[in-house]
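Take a look at this one; I'll ask things after.
With one protein chain held back, the other chains of the complex are shown just where they sit.
Let's look at chain A:
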Amino acid sequence: MINYIIRRLLLLIPVFIGVSLLAFSLLRLIPGDPAKSMLGNKATAAQLQSLRLELGLDDPLPVQYKDYMEDVFQGDLGYSIKSHDSVLEEISTRLPATLELSVVALIFAIVIGVLAGIISAVKRNSWFDHVSMTGALFGVSMPIFWLGLMMIWLFSVTLHWLPPSGRLSVGVHLQLITNIYLLDSLLTGNWQAFKDSFEHILMPALALGTIPMAVIARMTRSSMLEVLNQDFIRTAHAKGLAKYLIIFQHALKNAFLPILTVIGSQFGFLLGGAVLTETIFSWPGVGRYVYQSILSRDYPVVQSTILIIAVLFVLINLITDILYKYFDPRIRYD
């Protein structure tokens, strides 16, 4: 097991180099000049030139890549061309915001998705099955943009139940530790901030979680259906086990592997796919930041953030793989 984890972690190195090379070259393929986009059309030719020199943009591409990777391996992710701040600092507030949103969205997606999937499978062809699976179909095809605006209109503008966007209300104070507001308010025992940040995260997390929720529900249903038809379930029934025990203890555990795979990949999707949700709900996360940085050709920011997300992705996959063993002890990693 330990060997396996080490092997997987070593695999990070080629992933690292591959992703960095890809991000580096793709960025330079799109037309545009970071110096120009930073200084705007008011800059003189001399200013542009001196900025390009300063940023090393006149060096040959292989030299630029080599310089960049040397810095990265020394733990220096570079500086934003636009803001002059270090990339690490730039994402220190944004990555936690995105993680918080993604995790809460995933929790919604898992809880509601798995439950709906189970009930649909157990009561197959019932009205609940039809309604929830039709709902799931709508869910996977729902444009987040539209859904988000409708939610704000309904719950904030019309009903005044929830705050329209942002992370914390004006006037609510919170001592920041991790920049994950829900966690920070728990750690400092600040219940007012916890309630407020929970109210803020509710709509964006639901909007973001809609598609994964639908995918998980459909996967749970089909996987459960398969397991429920197997002999050992019939045996369990014959033994007279309680129905809920059969479903949760025996069937779900056996049906969970494909669901877990979907959850793992959906989490990656959440980390990368949050741009729209972050835009609609003014969530100051990393998705929107990378998007803006691509527009302004902020090379160091885009490269390094993509690297970090790629590493997170690999780690999530690794954790998913390790979790497999706990659902199916027959799996061996050696």
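A few comments on the model shown:
FYI, a contact is a pair of C-beta atoms (placed from the backbone, for glycine too) under 8 Å apart; a residue touches a chain by one contact, two chains touch by 3 or more; residues count from 1.
Keep this in mind: contacts and distances are computed from a predicted model.
This complex has a chain not shown, and the name its UniProt record holds, of "ABC transporter substrate-binding protein", "Rod shape-determining protein MreD", "NADH-quinone oxidoreductase subunit E" or "Multicomponent Na+:H+ antiporter subunit E", is "ABC transporter substrate-binding protein". The residue touching the chain not shown here, chosen from A:A23, A:I112, A:I152 or A:I294, is A:I152. Residue in contact with the omitted chain (choice from A:I280, A:I294 or A:A310): A:I280.
Along chain A, the points of touch with the absent chain fall at residues 31-33, 36-37, 39-47, 49-51, 54, 82-85, 88-96, 99-100, 103, 148-149, 152-153, 156-157, 160, 163-181, 183-184, 193, 249, 279-282, 284-285, 288-289, 292, 308, 312, 315-316, 319, 322-323, 326-327.
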